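The complex appears here without one of its protein chains, the remainder shown in place.
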Amino acid sequence: MKRKHKRLTFVFIALLLLGSAAALVLTAFEDNIVFFYSPTELAEKSPGPNQRLRIGGLVEDGSVAKPGDGVVTFKITDTASTVPVRYKGILPDLFREGQGVVAEGRMRDGVFQADEVLAKHDENYMPPEVAEAIKKTGQWKGQGDAPGAAQGKSE
Amino acid sequence: MIHRFANPTRFLRLADRIQPWAAGLTVVLGGAGLYFALFSSPADYQQGETVRIMYIHVPSAWMALFCYTALAAACATALIWKHPLADLAARATAPIGACFTLLALATGSLWGKPMWGTWWVWDARLTSVLILFFLYLGYMALNGAFDDPERGQKASAILALVGFINVPIIKFSVDWWNTLHQPASVIKMGGPAIHPSMLTPLLLMAFAFKAYFVWVLLMRMRGEINAMKIRAVRLRQVHAAEATSADAGAATGEAR
Partner (left out) sequence: MSGMETFLEMGGHAGYIWPAYGIVALVLAGLWLASRRFVRASNAELEDLNPRARRKRGSGDEA
């Protein structure tokens, strides 16, 4: 009986130590583990012009523009701060106003020059009719409509 | 209670009774789950038809975590209580968990490309699940790396327990850090964020995967118990041969 208790205690202590070590390592590498910064966090960090990083947030309503030559400009917001983004390339299917996005690139003269834009969707799942019904009641808190539904608004 | 089933024969008798039920449940729940997943559920307002991948991706991920928890529990039981079947249960569980983890990664990748726009990112959720896959492989490799099976069991058990810290990291990665992978939809504060018409196929497939796990686990336990018996018989044969040759040597020695 005594030996079993000793083994139990040993394993418990070992796990405790391991947990603390993991916590320390993870906090130390926080910067690298964070996949993207929100616009507010980006303002706090004020990165240099050659620092590669990612920003994430929602595409601000009415901010999407296509000045030509395959370039897209839009604004990413976390409702507190906004960052203008400039991107040339293929946009994911889900990209539209009100949708979550993550852009990777560099800050240049207050504009984020993006090399890659990924769509980030939320954790809500429901059929289109249910989404429509909720929108009609004005209680909609989720992200944008199905792709193509917002085309009627843009130029 | 587990000590009651320390006897392999008694365990096998129980396994014989349970296995047909596990098999039946797998087929029934899996069939119903596939019907709802592919036919009788709507597309998602945001993700369209790709939401159907959720019905195999999420249950795979849940099983990947569940199997690792079972593996760690079995290893702890073997190390602390020296339960004779615990090591065998761990060995039987590991390949099943590894398969589910691989499926979680593969189906996730096939879901991510159309929805996110990429096959893979190194965010906290995806990276920690990949680490889980390596832990499974490491366990299986370490287990078989020693001539003495007991040393292999002990070494791999320690790896499994040390790696268990990864399980809460996986679960909470989407809350602790900014990730591309979205937060939890089912087990979260405020209840599930999934419409009932989609929750049905998800839960059916989840339970089908669980039943499949029990089915295959019992099969593999039988194999592991057989392997244990085979090792014991072979060991006896070796000892018997050594005893005979020792006697023969002694006899020859006297004759000289």
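As written, the chain order gives the labels A and B, with residue 1 at the start of each chain.
The rule we apply is simple: contacts are C-beta pairs under 8 Å (C-beta built on N, C-alpha and C of every residue); 3 or more make two chains touch, one makes a residue touch a chain.
Everything numeric here is computed off the predicted structure, so don't read it as measured data.
**Student:** Name every displayed chain that the left-out chain is in contact with.
**Tutor:** Across the whole assembly, the hidden chain touches B.
**Student:** Kindly state which of the options B:111, B:164 or B:207 is in contact with the chain not pictured.
**Tutor:** Final answer for the missing-chain contact: B:111.
**Student:** Looking at B:11, B:36, B:66 or B:212, which makes contact with the chain not pictured?
**Tutor:** B:212
**Student:** For the chain that got dropped from the picture, name the residues of chain B it touches.
**Tutor:** Touching the missing chain: residues 38-39, 43, 48-50, 52-53, 56-57, 60, 95-96, 99, 102-103, 106-107, 110-111, 113-114, 212, 215-216, 219-220, 222-223, 226-227, 229-230, 233-234.
Criterion: only the chains that are shown with their structure count from here on.
**Student:** With chain centres taken as the means of their Cα atoms, state the distance from chain A to chain B in Å.
**Tutor:** Chain centroid spacing, chain A to chain B, equals 32 Å.
**Student:** Along chain B, where are the residues that touch chain A in the complex?
**Tutor:** 42-48, 51, 54, 76, 79-81, 114-118, 121-124, 161-162, 164-165, 169, 177-180, 182-185, 188, 193-195, 197-198
**Student:** For chain A, which residues are in contact with chain B within the complex?
**Tutor:** Where chain A meets chain B, its residues are 4, 7-8, 11, 14-15, 18-19, 22, 26, 30, 33-38, 56, 90-94, 102, 116-132, 142-147.
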